[in-house]
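For reference, the structure discussed in these notes is given below.
Missing here is one protein chain; the remaining ones are kept as they sit in the complex.
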Amino acid sequence: MSLRIIATGGTFDKHYDPLTGKLDFRDSVLPAALRRARIAQQGEHGYVFEPLLALDSLDMQDEHRQHVLQACQRAPEDQIVIVHGTDTMRDTAAVLGAAALHKTIVLTGAMVPYLIDDSDAFFNLGFACACVRLARPGVYIAMNGQLFDWDNVQKNREQGCFETLR
Amino acid sequence: MSLRIIATGGTFDKHYDPLTGKLDFRDSVLPAALRRARIAQQGEHGYVFEPLLALDSLDMQDEHRQHVLQACQRAPEDQIVIVHGTDTMRDTAAVLGAAALHKTIVLTGAMVPYLIDDSDAFFNLGFACACVRLARPGVYIAMNGQLFDWDNVQKNREQGCFETLR
Amino acid sequence: MSLRIIATGGTFDKHYDPLTGKLDFRDSVLPAALRRARIAQQGEHGYVFEPLLALDSLDMQDEHRQHVLQACQRAPEDQIVIVHGTDTMRDTAAVLGAAALHKTIVLTGAMVPYLIDDSDAFFNLGFACACVRLARPGVYIAMNGQLFDWDNVQKNREQGCFETLR
Partner (left out) sequence: MSLRIIATGGTFDKHYDPLTGKLDFRDSVLPAALRRARIAQQGEHGYVFEPLLALDSLDMQDEHRQHVLQACQRAPEDQIVIVHGTDTMRDTAAVLGAAALHKTIVLTGAMVPYLIDDSDAFFNLGFACACVRLARPGVYIAMNGQLFDWDNVQKNREQGCFETLR
C-alpha cells in the first residue's frame, strides 16, 4: 500500500526570500526531498504527495486543523506522514487523535528549515517514513529520533526539542 | 535503552581527497550527522557511536564481517544500526542473520556520499534509526524507504536500488 | 601585502536560530569561508580577518559607520574587503568614499545568507577579493558580478540587485 505525505508548511518547508529578507513559503521542498531519498515513486512501496497547506504553525487555526483531518479521512492510504510546524504540531495531533481514524498517522517537522545548513529535516522525514510503515494504527509525533504518542508529548521551547509529558 | 550506531565505511562515509582527486575515508561523518539530527545524546533515547571499520564494502572480507558480528555480540544494546557499503551489505547481513542474535540489527548506507550534493544518506539514517526502534528482533536492510529482511533482498546494480528477491 | 577582511554583519552572515525561528548573528561564517576558499592564511597573499560589527545593515547608525571608517584608517593594509548588509551598503560606502583614504576598499554582501541553499555569498566574496587586489585606490561596491564606484550605485529593491545611477 502506498504512503501519503501531506505538506502543511512549518519550519521544514520555509524558503528565504531575498527581496524581503524573511523566511516564507513557496513550492514545497518535499517532492525534491523525496526524489533525493530514492524512495519508489509508485507501486506498493511508493508514495503520494499532497501539498495541502503552506502555513507557519503559529498561524494554524481550528479550520486548518479540520482541513488536515479531512485530508486524512478522505485519503485512500492507511499510512500518512504529515509535515507540520513544530509549535502547534501537538494541537493538530490532538485533533487527529480524537478522531480515532484507524490509520497510522505520523506528524513530523524540523527545527531548522530543509534549505538551511545543518537542518534536521531530511533525517526527520526518513524517521517518520519508517515509523508510519511499522507503528500500529494511531497518531504520533516523530521528532528528535523518537516516536511520541499524540497524547504524551510537548515541545520544550527552551531546549528546542520534544519530550514526553510524564 | 540506548541505540548503538556502528560505522564500517561505505559510500555513506566517503570524503573527497583534494590531493588525489579520489573518494576515500577520513573520520566518520556520523558524529556530526547525529548531532545535526538532534537525537538525544544520552539516556534512554540516546545513542552510542562506534567507529569499527572504514572500508569500501567491495574490500570487506570474511574476517571483517566477523568483526562486525563480534561488535554486535559484545554490544550491551539490543538495537543496532550498521552503516555499511551497499555492494556487499547483503553479505554482511547474511552473516549476522545466520548468527540469530536476538537483537534488532538494521544495516543502512547510501547511494551518494553524505558530503555530496543530493545525497540520500541522511534520510536513510533517519529511516534506519526508526526501524531499529520499532522492528522485531532480526536482521534487516533499510534502503530506498523500505525495510527488507536479510534473506530476501538484493541490490539492483542497473537501477541503483534495493529490491526483494521474490 | 596582506588583505584585510572586515565583517560588519548583514545578510551574508546571518544564521538561523532554531529557538526563535529567526535569522540573527552568531560567530561570523567568514573564517570558515576563507579556509574553504583555500586562500593563503599568511604572508604576502594572505589575509587578516577582523570581526568588527554584527548588525543588520538597517540597524546601522552613523556611529557604526564611523567605526567602520576608523577600522579602515587604522588598518595597516591598503586593500580592504568589507562584508556588509546590502540595504545601506551604499551609505557606508559614501562615508568611506568622502574620507578619501588612498586605499582600495571593496564592500560586498549577499542577497541570500551564506548558510542558506543557493546563496550568492561565496561567489561575491571571491569577486570582492579579486577586485580589491586589482582595482585602483578608491571605494567600491562589488555585487552581481559587477564593480561599482561608491558614488554611482544603488540597490534596486524590486529586483534585488545593484545598478548604476545613470
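We call the chains A, B and C, going by the order they appear; numbering starts again at 1 in every chain.
Keep this in mind: a contact is a pair of C-beta atoms (placed from the backbone, for glycine too) under 8 Å apart; a residue touches a chain by one contact, two chains touch by 3 or more.
All values reported here derive from a predicted model rather than from experimental measurement.
Across the entire complex, contacts from the unshown chain go to B, C. Residue C:Leu125 is the one among C:Ile6, C:Leu96 or C:Leu125 that touches the chain not shown.
The chain that is not drawn here is touched, among residues C:Met1, C:Leu19, C:Ala37 or C:Ala98, by C:Ala37.
Residues 11, 16, 18-19, 21, 23, 111-113, 115-118, 157-158, 160 are the ones on chain B that touch the missing chain. With the whole complex as reference, residues 33, 36-40, 45, 47, 111, 118-120, 122-131, 133-135, 142-147, 160-161 of chain C touch the missing chain.
The rule we apply is simple: only the chains that are shown with their structure count from here on.
Comparing chain C-alpha centroids with the centroid of the full set of protein C-alpha atoms picks out A as the closest. Here the CA centre of chain A is 39 Å from the CA centre of chain C. For this pair, chain B with chain C, the centres built from the Cα atoms lie 43 Å apart.
For the pair chain A and chain B, the distance between C-alpha centroids works out to 25 Å. Across the assembly, chain C contributes no residue that touches 2 or more other chains.
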